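The complex appears here minus one protein chain, its other protein chains still in place.
For reference, chains read A and B in written order, and residue numbers begin at 1 within each chain.
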Amino acid sequence: MSDTTAHKFRSARDEAPLARYALIAFAVIGVGVLVAAPLLAVFVEALADGAAAAVASLGNRDAASAIKLTLLIAAIAVPLNALFGVAAAWFITKFDFRGKAFLITLIDLPFSVSPVVAGLCIVLMFGTNSLVGGWLVASGYPVVFALPGIVLATMFVTFPFVARELIPVMVEQGRAEEEAALTLGASGFRVFWTVTLPNIRWALLYGVLLSNARAMGEFGAVAVVSGKIRGETATMPITIEMLYNEYLSVAAFSMAAVLTLLALVTLMLKTALEVRHADQLAANHRH
Amino acid sequence: MHIEIDEISKQFGTTAALSPVSLSIPSGALVALLGPSGSGKTTLLRILGGLEFPTSGRVLFDAQDATGLTVQERRAGFVFQSYALFRHMTVFENIAYGLNARPRASRPPKAEIARRVTKLLDLIQLPDIGSRYPSQLSGGQRQRVALARALAIEPRMLLLDEPFGALDAKVRKELRQGLREIHDETGLTTVFVTHDQDEAMELADMVVVMSMGRIEQIGKPSEIRARPASTFVREFIGV
Partner (left out) sequence: MGRPLIHRSPMPGLGLSMGITLTMLSLVVLLPIGALLLKGANFGVAGIWETVNRERVWAALFLSFRLSLFAALFNLVFGVILAWVLVRYRFAGRRLLDAAVDLPFALPTAVAGIALTALYAPNGAFGALAAEIGWKIAYTQWGIFIALVFVGLPFVTRTVQPVVEEIEAEVEEASATLGASRLYTLRRVVLPMLAPAALTGFALSLARAVGEYGSVIFIAGNIPLKTEIAPLLIVIQLEEFNYDGAAAIGIAMLVISFAMLLAINLIGVWSRRRIGYV
């Protein structure tokens, strides 16, 4: 007799089955329309004239130069940001000083500044009609409309990523292990390499991963500082815009597809990290 | 209210939390379910409250089959081990919660709710804390607020899960006395779960000793002390 009622029993924490199915359907359809559909659209548009046309469009000189430039920018900006992230996390979590909260706020600042405004700031600082910029151009080292400006803009928008991942993890791990190593006579660098780094490596990788994805995809800030010179300062996202505005849809979407694949790989690695190394990531990723 | 537990069993996956157990609790009794962790005492309490569904067997309230009643329909005043007070509500709002949650037709008017909450605050001897939040209370005060909240719905029985578990020894003694007084005043059939044999012996009219999903012995504290029914009971109560 209980068997017939048992499956009808609903735990005090469950919604009615009908409500449950409705909410799941709402979530799945919502994410499908808002997220999955655009993803699919990129590949559909890229392959509109067949795979050969899509691949061919990536082969010309401008496309190749854009891909090279984007890789170069990421190769400079991401390691520098990783260096900053580790240094900032070390400074903030291993020492006690006044104004720590304020420093963290400053590091987070780029998240609340529009990328376009970030680019604008760099133009105002290093543009030809600014003091610093004028001198740099005169010395033959232009920043704006050149590689250094694009790197700076990229660093600005990705600045907090690594530090943000590391700080909560290092706070949680405390200082005891480092202190133990110091009492055993290890030097500062030895402590960092043999004690701290192994404890934070997955969080570091996680931050680098996010930072890299954003660095390769940044558009707004780079659009302002790059000058959009074809073959010289046009990154992949900038090239996508130029091709799209010239109605070269297949070429634009083919390059977009390359960046989309990168995004998908990033997501897969990120998910793998969250599943396998949850213990070493910040608590808000553990689900 | 008279509670009859008729051959109740509970499986969680492949493990049996309760082998079929039967127990009759007379109206107005103060009963302790005593046992170590994993003995099935909390599972039994949760089945009475409608928070778990038995794999087999029946629960009868005043000889009426209550097995299929939902949590809401049971009207069991339940006090949780962690008290589970609502953090974002004042003490007053916590106690009034069950009355406010009733459908409009059976909900008492505002003034009546206020009157009842005030009366309950007097009963738990904390008349002045209505406007405070749970985070501003001591452990003992939280426990009494949880009790008042459970009493506010005019429950048919009172179920308490380790009601003194999270408190220090001194507060525990005071609150034991408080629970006894409230029980005597309201006359509610009361079942509480504990792993502390002193607490069970001192407070309850009837003690149910449990182990590994089975009832080892049922009896008055004095009977259990005088004639432990098994080696387990003898060792557990330490006579």
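A few notes on this one:
Quick note on the criterion: a contact is a pair of C-beta atoms (placed from the backbone, for glycine too) under 8 Å apart; a residue touches a chain by one contact, two chains touch by 3 or more.
The model shown is predicted, which means the values in this text are computed figures rather than measured ones.
Contacts of the undisplayed chain with the visible chains, over the whole complex, involve A, B. Residue B:76 is the one among B:76, B:123, B:206 or B:224 that touches the chain not shown.
Across the interface with the omitted chain, subunit A contributes residues 12-16, 20, 23-24, 26-28, 30-31, 33-39, 41-42, 45, 80, 83-84, 87-88, 90-92, 94-98, 103, 106-107, 109-118, 120-125, 127, 129-130, 152, 155-156, 159, 175, 178-179, 182, 187-189, 191-192, 210, 213, 216-220, 223-224, 236-238, 240-241, 244, 252-253, 256, 259-260, 263-264, 266-268, 270-271, 283-284, 286-287. Although one chain is not displayed, subunit B still touches it through residues 49-51, 71-72, 74-78, 80-82, 84-88, 97-98, 101-102, 133-136, 149-150, 152-153.
Basically, only the chains that are shown with their structure count from here on.
Annotation: 52 Å between the Cα-based centres of subunit A and subunit B. Of all the residues in subunit B, the ones that touch subunit A in their complex are 50-51, 53-58, 67-68, 70-71. On subunit A, the positions that touch subunit B within their shared complex are 2-3, 5-6, 9-12.
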